[in-house]
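The complex appears here without one of its protein chains, the remainder shown in place.
Order as written gives the chain letters A and B; numbering starts at 1 within each chain.
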Amino acid sequence: MANALLEMRGITKVYPNGVVANKDVEFSLREGEIHAIAGENGAGKSTLMKIMFGMESPSEGGLYIRGEQVKLQSPQDAIDRGIGMVHQHFMLVPSFTVAENMVLGMEPKKGVGFNYAEAVRLTEATARKYNLSVNAKAKVEDLSVGMKQKVEILKALVRGAKILILDEPTAVLTPQETEELFHELQQLKEQGHTIVFISHKLKEVKAICDRITIMRGGRSEGVFDTKEVTEQEISRLMVGRDVVLKYDKSDLPYGKPVLAVEGLSVSDGQGKALLSGISFSVREGQIVGIAGVEGNGQTQLIEALTGGLRGVGGSGSVQVKGKDIRELDILDIRNLGVSYIPEDRMRQGSAGEASIADNLISTRYRQKDMNKGPFLHGSRIAALASALVEEFKVRCSGPQQPIGMLSGGNMQKVVVARECSTNPQLLIAEQPTRGVDIGAAQFIHQKLLELRSANCATLLVSADLNEILELSDSLLVMYEGQIVAYFDNPSAVGEEELGLYMLGINRQDKEQTGRAAYHV
Amino acid sequence: MFKVKYFEAIRTAAVIVIALIIAFLIISLVSDHPVKTIGIFLWEPLSTKGHIGNVIEMAIPLMFTGLAVSLLFRANMFNLGAEGIFYFSGVVTTALAIHLSLNSWFHPVVAILAGSIVGALLSAIPGILKAKWNANELVTSLMFNNILFGVGLYLLNYYLRDAKAFANVSFKFEKTAQLSKLFAGTRIHTGLIIVLVLIVLAHLFLYRTKWGYELRMTGVNRDFARYSGMKTAKVIILVHLIAGFIAGMGGSVEVLGMYSRFQWTSLPGYGMDGALVAMLAKNNPFSVIVSALFLAYIRIGADMMSRLSDVPSEMISIIQAVIILLISAEQFLKFWKNRMLLKEAKEA
Partner (left out) sequence: MNSLLNVILTTDFAFSVLRVTTPILFAALGALISNRAGIINIGMEGIMLVSALAGVIVSAYTQSAWVGLLGAVLSGTLIAGILAFFTLKFKTHIILGGVAINMFASGGTVFILYLLSGDKGSSTSLASKVLPSIDIPLLQDIPVLGPILSGHHILTYFSILSVLVVYYLLNRTPLGLRIRSVGENPHAAQSVGVSVVRIQYSALLLSGFFASLGGAYMSMGYLSLFTRDMIAGRGWIAIAAESMGRSTTVGTALTSLLFGAADALSNALQVLKIPAELIATLPYVATVIGLIIYAVSETRKKNKKLKATITK
């Protein structure tokens, strides 16, 4: 390890809300290599990279450049030490030209003025030097995504970056653009730059990286030469199961289909398909799981089911109990008996400053039993809130405590309590146990199974394979907006096999995936 | 032991103490007899029945606008339009107080309701613009203040002005229109009862009805409200209507309760003061009473001070500015809150 350019030793990062994002992570970067950090969402890649770029400081552990310990207080410190970063969400000023974006913060001067000609010259010179062609005078808002990324790379290079961190750089690119990027990265490597490449796309990692550090659950699972590991091995390390959950599931026959999605397709502005030809059904008493690496269309699918894509067209149908809901508003959809546990409990799932009781009634305060003439039925609401707090074992000082004061797990229990206690006929559960301690997670799982016994149809979207394999009666895998696999006995599916579908290495044929839609 | 949940109360108290200390410092610098002047400032408002009456009279319009602004802030709407509506509704009421002839029961009721309804409708405009097209409600409401003032002043000068009077004032109101006094020896008028009733109603509305519930949830987290199935655009328009109604009623009541002619030739400032009252009250209807009384108290104190000593009453606007700056400062005393949080976390 003597020739390590940058090393991170024993990095642990605990966020103020108690989330442990990195635990004892070791990372070492050799000069002149392209080094991948691979892992699922939530594996701690982003945090590690933020620490590397001075955006976060580690709770424990240190960062060493050429063996010398350094403390990075800000991105500027990192820039000064030759570290550059290309963020996933571009850090560009849209109305500025490429040249203006390039020199922001280090503007060339002429007298008191800004020397734009020099900025253009510098941009063009840098672009030539690294063989990355850009139009220095074009406005950034008019550029394609691939071009913007080039500008970001040049921005880092012009600031003297020798180490370049790229955060999921291909996530927004077309295949052609990706190829071009790889070519550029190879050239940079030949010119002596060192590149950290964050990704969960194994093909890409295999294609251009020399070494790979695999992360899972905030820990590093080891460093490998990419030549020496197979995609299968990487996939196993990335998506392994840690604790095996076991639940007793009653064996009841499914009822009628409650949710039926038929040929749903939606695309974004660049013509990139977000969802294409999605068909599946969820029946009474059935839990259908959707597995997949995040960003493969799950979000858009959920939006289409919960009123979020109202008025934006697309093709295909989404029916709940035989009624097409694509143009219904949220209230109408909920009135059909649909409950929804959202992915983000802070943004959508709760009103932080409001009390637990207020949070519990938000989807049912209109019901007759909650009202007394024009007034809310205070005593019934209080009784309901106390009962739910007790039933769901929410640890709090009482139903009047603001929900924002609770821990993540207890907050999530409140969300789950609200959504599960209205006798839903269709429950859409999106990452229902994310960032929740194991106890609360198991409790939530039990509740989902209870609803299943009560004949509720459940669509479960989760990045947690334990959860999805154990709870689901049948399982869909999404990759790039499509259903690439369907299993009707998920507990028999190995995570390794699943990983191959999730990462796009394997896919089933149409006939197999078509079985998901056997409501027709 | 200080607890985090008392933090907001402690902070408010600290702001008030700092503001008073600054007041004392200013007085000490300016006055030849600082101790005596401070005494006047602090105790004169309580010295006679008339002075106590002054405090309450002053608090009435502050309660109206404070309540209106509280509701808007509760819905997380940054609208400062209460100022213009207060003024304009006063003009509308003036017109009816002069030109209608009704008995002394109906006359004020009709005049005040007309002012309130006009206020509600005017207030709805920024609300609709916000709800439908996301037009910044702050800028529109600030522009509306000036527009309403201009139009109101025009109506005063061209239609309501008493040419025989020496100043720019309206004709005298019909006696039947004026609000009756509640207590002999003071000018406290029935507007006090009206505003207290409104505050109780607002409390019930906010905490006991489903519309109030929707309003609160929309204010805390509009995404959450929408996700739960609430029609947040309607909620936003509704709160604008209600707040405009209350602010308008405030202007109408003030005109009929305190004056016999309309005589504002500039914006009276109660709308902006309402923002201060709402902030001190943490947007809580019942607390509006206390914070309006507090503000009225220090104003009357300053008024007395300027009459009985050598310090002008305008000092109070400096104090108000300090209170606003500190009370809305998120970071003020935050370090202390963090320390308390840490301590409680350790104890737990």
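Following the convention adopted for this analysis, a residue touches a chain if its C-beta (ideal position, glycine included) is under 8 Å from a C-beta of that chain, and two chains touch if they have at least 3 such contacts.
Source: prediction; values computed, not measured.
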{"item": "Sole residue of A:48, A:72, A:92 or A:485 that reaches the chain not shown, by the stated touch rule", "value": "A:92"}
{"item": "Absent-chain contact - pick from A:26, A:107 or A:231", "value": "A:107"}
{"item": "Touching residue (missing chain; options A:32, A:75 or A:217)", "value": "A:75"}
{"item": "Residue of A:52, A:266 or A:517 touching the missing chain in the full complex", "value": "A:266"}
{"item": "Touching residues on chain B - with respect to the absent chain", "value": "30, 78, 80, 129, 132-136, 138-140, 142-144, 146-147, 149-151, 153-154, 157-158, 266, 269, 272, 275-276, 279, 312, 314-318, 320-322, 324-326, 328-332"}
{"item": "Residues belonging to chain A that touch the chain removed from view", "value": "74-76, 79, 85, 87, 90-96, 100-101, 104-107, 109, 112-114, 116, 155, 159, 266-269, 271, 274, 309, 311-314"}
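By definition in this document, only the chains that are shown with their structure count from here on.
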{"item": "Centre-of-Cα separation between chain B and chain A, whole angstrom", "value": "46"}
{"item": "Chain A to chain B touching residues, read off their complex", "value": "329-331, 333-335, 340, 342, 347-354, 358, 361-363, 365-366, 371, 374-376, 378"}
{"item": "Interface residues, chain B side, partner chain A - complex", "value": "204, 208-210, 213, 216-217, 220-221, 223-231"}
